[in-house]
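Input: one structure, supplied below.
Left out: one protein chain. Kept in place: all the others.
In this document, chain identifiers A, B and C correspond to the written order of the chains, with residue numbering beginning at 1 in each.
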Amino acid sequence: MDYFDILVSILGSTVRLSIPLIFTALAGLFSERAGIFDIGLEGKMLAAAFASATAAYLTGSPWIGLASGIGVSLAFSLVHGFASITNRGNQIVSGVAINFVAAGLTAVLGHAWFHQGGRTPGLPADARFSPITLPGAEMLRDVPVIGPLYANVISGNNLLTYLAFLAVPISWWVLYRTRFGLRLRAVGENPGAVDTAGISVIWLRYRAVMVAGFLCGFSGTYLAIGQSAAFINNMSAGKGYIALAALIFAKWRPVPVLLACLLFGFLDALANFMQGKSIPGIGEVPVQIFQALPYILTCILLAGLIGSANPPKAGGVPYVKER
Amino acid sequence: MNEMSQAPAIELIGIDKKFGAVHANKNINLTVAKGSIHGIIGENGAGKSTLMSILYGFYQADSGVIHIDGKPVTIRDSQSAIAAGIGMVHQHFMLVENFTVLENLMLGAEGGALLGKGADAARDALKKLEADYELEVDPDAVVEELPVGLQQRVEILKAMYRGAEILILDEPTGVLTPAEADHLFKILRVLRDQGKTVILITHKLREIMAITDTVSVMRRGEIVATRTTSETTVEELAELMVGRRVLLHVDKGDSNPGEVFLSVRNLTVKDHRGVTMVDNVSFDVRSGEILGIAGVAGNGQSELLEAITGIRKPTSGEILFCGQPVTGFDPARLRGLGLAHIPEDRHHMGLVLAFEEAENAILGYHRDDRYGNGVFLNPDMVRKAAVDEIGKYDIRPPNPRLKTANFSGGNQQKIVVAREIERDPKLLVVGQPTRGVDIGAIEFIHRRIVETRDAGKAVLLVSVELDEIRSLSDRVLVMFAGKIVGEKSPETGEQTLGLMMAGIAA
Amino acid sequence: MPREDFMSTASVSLPNWINYALIPLINLMLAFLVSGVVVWVIGENPYEALKLMLAGALGRGEGIGFTLFYATNFIFTGLSVAVAYHAGLFNIGSEGQAYLGGLGAALVALSLDHYVPWYVTMPVAVCAAALFGAAGAVIPAWLQAKRNSHIVITTIMFNYIISSLMNYVLVHVLIVPGKMAPETRTFLEGGQLPKLDWLMAMFGLKLGPAPLNVSFLIALVMCVLVWVLIWHTKLGYEMRTLGISRSVAAYAGIPYVKIVIITMLISGGLAGMMALNPVMGASARLQVEFVSGAGFVGIAVSLMGRNHPIGIVLAAILFGVLYQGGAELSFDMPTITRDMIMVIQGLVILFAGALEYMFRPTIVRIYQKITRA
Partner (left out) sequence: ADVKPALVYGTGGKFDKSFNEAAYAGAEKFKAETGIDYRDFEPTGDTQGEQAIRNFASRGYNPVVAVSFAWTSAIEKVAAEFPDTKFVIVDAVVDMPNVRSVVYKEEEGSYLVGVLAGMASKSGKVGFIGGMDIPLIRKFECGYEQGARAVNADIQVFQNMTGTTGAAWNDPVRGGELTKNQIDQGADVIYAAAGATGLGVLQAAADNGKLSIGVDSNQNHLHPGSVLTSMVKRVDLAVYNAYVDTKGDAFTSGVQALGVKEDGVAYALDDNNAKLITDDMKAAVEKAKADIIAGTIKVHDYMSDNSCPK
């Protein structure tokens, strides 16, 4: 197997592993740009994964699965909204709480309903989002360079994958080209300005948080019924935090979010690939290094060593008009 | 003219508002005629901003009715206020700092779900407004990079762009030089002549006399009087404001300057963005004198104080304290040398509102052995020390265990003043000693400052209140754009000092 | 609840017994109520479940022993979170710091257990665990202090980094060759902390196999030390000042960098000491992921306990009851797994933390009505 094939293989893996990060980081983007920190991305993703797998299993339809994933994720984001917008609670505490409730609840319900150690039963092919082969993929496969890239990286992914890549320009457009986006960016910087402009800060922030819930619904669904064929206990496995790291890495901007997620996905793919292999001259690199790399990179970024990351100014601070 | 046009532009009837225990507005009745400029004056905390914020829908009144153009309107939020033709320029600007001028203008008036068309319309409208009122500003400039004067322009443009018939300005001149203020007043007159109604909140009686048609005075949440400007005097307004005759003069003997206690040499200070806030400043303060630094807020006085007291590291230059170089010393070390500091903003710096009074009475001096041996802190010893100061400074209520947030503004300030003066410092650095403090407490605090001087200490005083500077200082330095633009005697006329503060004359 | 109420009541102050007892109690009950609904949804009787849980946790000496064993973990991590919180730092990294602390404790136990009795090993192990725990906090602390990086994010990142590191150390360095599980060898008696049979015997109870050990007493000592630190030392005063306002602290000459780093070292040290309990007290060896969430429970404990050592002990015992009772419950009602604890824990954090003021306006109004009458 030559280096190019290896690269194609790793890139294909990168795409698959980045998708949940992209959806989740975009979710965080909307929430945090509106001034609501969202540590609870992880929990929402997990809850959505469970809901989508359960619904898809019961109905046999991936679409109902997706709808349920979104619905449950939305419900969790409304809890976060209720705590941090309406009740002005600590946003980090609320997010941490949501992660616990989601991790516990999915396990308890999964165990009680399906008796498979918290897993949901495996899904048949048509209850999932299956890989789509793009036109010409097989024909082009033998064309040098672009053939394998097209056939193995670009083609052969499921619908949600393409949606994730579509979500990036859409997010950019919403954020920078629509009224909603303008207001959303404003409310994360100075809610007072939004309020005195005659716009409801509360409703605006609720909408932002709901967009976040909506997007987390996609990422959870991708995990459970796109990438795999069942829900597994704690299957988000820290991806919510990685997405958060990617969001910081991207300095809260949509296109860099895509790049950061692809980078972290690539590191993950590389870790899988490198496992048990040795690099000439260095020897076997412990997988743990690859596993820790995204977190280390984020800390380095936060240390200001690769540019500064300034979060939205009003982020994390409940909006209080009157003391 | 028909009946309708005679109706007052604004009529507030029985407006009442409480913030928890604070009764900010008490049964307010106010009428403002259409096409007039109405002034509102009153001491800090009198409730002026609250009243206007209610009119603008930012706060909700607990009770009361609002009529606009003779018709009752319900102002639920700022949106309904804007719809009723009300615009407001807030005391603290309501701008999104990392947005462009255009984006700020459009916020809330985007003209559709997509930005494209609205942006073009806004750009055109901006051009027209600029031409009509001489309010030039680059639509693509990022707001945080504009000077405050221009930022205020953006606020005014925002209101005009939304088609305001009634324009409320809350202390707009606090951040302006006299020249900029004059320009603003010119615009306000143009607006009035076009039939718009203007409400102007200010502390400066001179401005009231210069521009308003009518004026209302607020005190402790009430409107105590409304006058036609041409029929009143500065003295009357001042008396109405504080409820008794004002002593515009502090009793003090001549100064007796001795050796140099503080010497500042070529001091330059930059803020976190790298903007030079204090620019090559040099001066001395001697024992037995009060050196006053006058200037419009935001001209580097705060940064100067912070550099001298060790809170901020100067970029270059030298500070000598009793001859000893102390540049870059931290505040704790400077305190140990005998420097006391009454900060400009007691809530931002001087006090931990969530602490007991006694705990605040030792803030900054807490490492002193008087309050516990070695690493320990002994609450009993702390409280005992606090009780002393409470007595001496008549701090009310006299309870060292009460949470500091529960003291009134004047008493909170006394806690800070007592703490700093009672340490018997060599140098007392004072910023805005009487902000938001009633007249009785003002006199008390002024007397203490003068006593400190008379005891042979050096005092460095920074205040934006020219009256305070003139009545307390022995010498006056004027600061503008980070530079000392001149030294004057306190007897210098207000006019001259004002021009210097604007950077016009030296 | 009308919005206006929320605002106008926010500045009303309430007596301590309402703030520190009634409101937490109401929040706690709400968390249990919602948990009861979950139990009911999966087809079990919540009342029976509660009974089983309480009986399992408090019914016998052994149950109490387990309860206090778990509580010991939570006291350490709760104190860790609380100390940081007093200085305005939200340490979500107690989990990782405790994990690293385990390495310190294990290294001491492994190297001394052949030669000296436990009471010689213990003080060294306490120091090593604290030192390693502090080491797990030092980089986030430095990043916060010097580079202004958000400590919440960096401590989360460090949980993962430490987890990878420990994983490597256990799998490649400390594992006993030929053994399946990545764990160290079992410590000899000289590396084990003795159980507290005598303490239980004082109350006429039998500890049985419950792993309650000397680290429980160390935890109580730490409570006292933390109390002294926060309210009776100058350092504590500086931490609290900084915790409320960074600008006031700067004015008062309280060095930001130094206090942030010291606070996080103390916080990390307390988290690290938690490792003594499971590593040297219970399993007598260092295992993968032995912290298993106790660091996060610390957040809930600290919130519930209002960051006060007494509150933390009470909240830790409450969570000990949940853990031990939950284990017994899941044994007798197999449909309810121990993950139920995580649900309850999340709900406690939600109601006692993020929604702590939800009922305040109502309580204020009732209180005002009563006091006026």
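By definition in this document, a residue touches a chain if its C-beta (ideal position, glycine included) is under 8 Å from a C-beta of that chain, and two chains touch if they have at least 3 such contacts.
Nothing here was measured: the structure is a model prediction, and the numbers come from that model.
The chain not shown here is in contact, across the full complex, with A, C. In the complete assembly, the contact with the undisplayed chain comes from A:152, out of A:152, A:171, A:190 or A:219. The chain that is not drawn here is touched, among residues C:181, C:224 or C:310, by C:181.
By the touch criterion stated above, the residues of chain C touching the omitted chain are 66, 167, 171, 177-178, 180-182, 186, 209, 283, 285, 287-289, 292, 327-328, 330-331, 334, 337-339.
Touching the omitted chain from chain A are residues 1, 5-6, 8-9, 12-13, 16-17, 107, 111, 114-119, 122, 130-131, 152, 223, 227-230, 232-235, 237, 269, 272-273, 275-276, 287-288.
Simple rule for what comes next: only the chains that are shown with their structure count from here on.
Comparing the CA-atom centres of all chains against that of chain C, the greatest distance is found for B. Averaged Cα coordinates give chain A a centre that lies 46 Å from the centre of chain B.
Each of residues 7-8, 10-11 in chain C touches at least two other chains.
Taken residue by residue, chain A touches two or more other chains at 321-323, whereas all remaining positions touch fewer. Per the touch definition, chain A reaches chain B in the complex via residues 176-183, 185-186, 189-190, 192-200, 313, 321-323. Residue ranges on chain B touching chain A, taken from their complex, read 19-20, 56-59, 77-83, 88, 90, 92, 94-99, 103-104, 106-110, 112-116, 118, 158.
Note for the complex: chain A touches chain C at residues 39, 79, 82-84, 87-94, 96-105, 107-109, 111-113, 118, 238, 241, 244-245, 248, 286, 288-289, 291-292, 295-296, 298-299, 302-304, 311, 320-323.
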